[in-house]
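Mind having a look at this structure? Questions to follow.
With one protein chain held back, the other chains of the complex are shown just where they sit.
Coming up: chain A.
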Amino acid sequence: MSDPMRPRVRNAGGTAFRGERGMPAETRPPGDGLVSGQDADALLGRTARGDERAFEALYDVVAAPVHGLARRVVRDPAMAEEVTQEVMIEVWRSAARYDPERGGAMAWIMTIAHRRAVDRVRREQAAGEREARAVHHGTGAAHDPVGERVEARLEHERVRRCLRTLTHLQRESVTLAYYGGHSYREVAELVGAPPNTVRTRMRDGIIRLRDCLGVER
């Protein structure tokens, strides 16, 4: 529980992939999320003008991140698929509303995805169904490890390394909210800290992550 990313680490193939690309372990490889991000920018621009082929290509770039996040947050595989579907349709619908000045296309799409997933969790929670369904379908079972991309594995490593630079409470606050879909009040209860402290740690934690990951400022 101290590292919610850990249960999903699927194999130790990261080193081999880095070798294939001839990249030292600590440098940022091409083909990571950032490069995909540039693809996503261009494709989203064309999608906004009604280009279905561009949307198809955009789907291929972003569906795995969107779906992986949805699985993490809502847990139930069928529900995660529904969320992914909703998100992709929303991307198609609102493409023209995307404003590049407010951040990259990938961040925009992942923001929509997270919000949808969390909304779904809160609705299910309100209906008292979440736990039952999660138990029924089983949690944590990887259903398509083959489909996981090399970039995702490298990104996974980087993020995991950066998460380790956070204090314990910062890390708990960030990951319980992001991957667990919990509100800061819920996190406060889970970790036994005052809500105000948790929300401050969330901000501090993201700032530290931002700097560690070298997010453009």
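As a convention for this text, a residue touches a chain if its C-beta (ideal position, glycine included) is under 8 Å from a C-beta of that chain, and two chains touch if they have at least 3 such contacts; residues count from 1.
Convention: contacts and distances are computed from a predicted model.
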Practice item. Pick from "Aspartate carbamoyltransferase regulatory chain", "Regulator of SigK", "Spermidine/putrescine import ATP-binding protein PotA" or "4-carboxymuconolactone decarboxylase" the UniProt protein name of the chain that isn't shown here. Key: "Regulator of SigK"
Revision key, fill the gap. From A:V74, A:A113 or A:L169, the answer for touching the chain not displayed is A:A113
Review point. So which of A:A42, A:A127 or A:V215 would be touching the chain we can't see?
Key: A:V215
Study note, to complete from the structure: Residues on chain A facing the left-out chain by the touch rule are 5, 8, 33, 36, 48, 50, 52, 55-56, 59-60, 63-69, 71-72, 80-81, 84-85, 88-89, 92-97, 99, 102-104, 106-108, 110-111, 113-115, 118-119, 122, 142-144, 147-149, 151-152, 155-156, 158-160, 174-175, 177-179, 181-187, 199-200, 202-207, 209-210, 213, 215-217
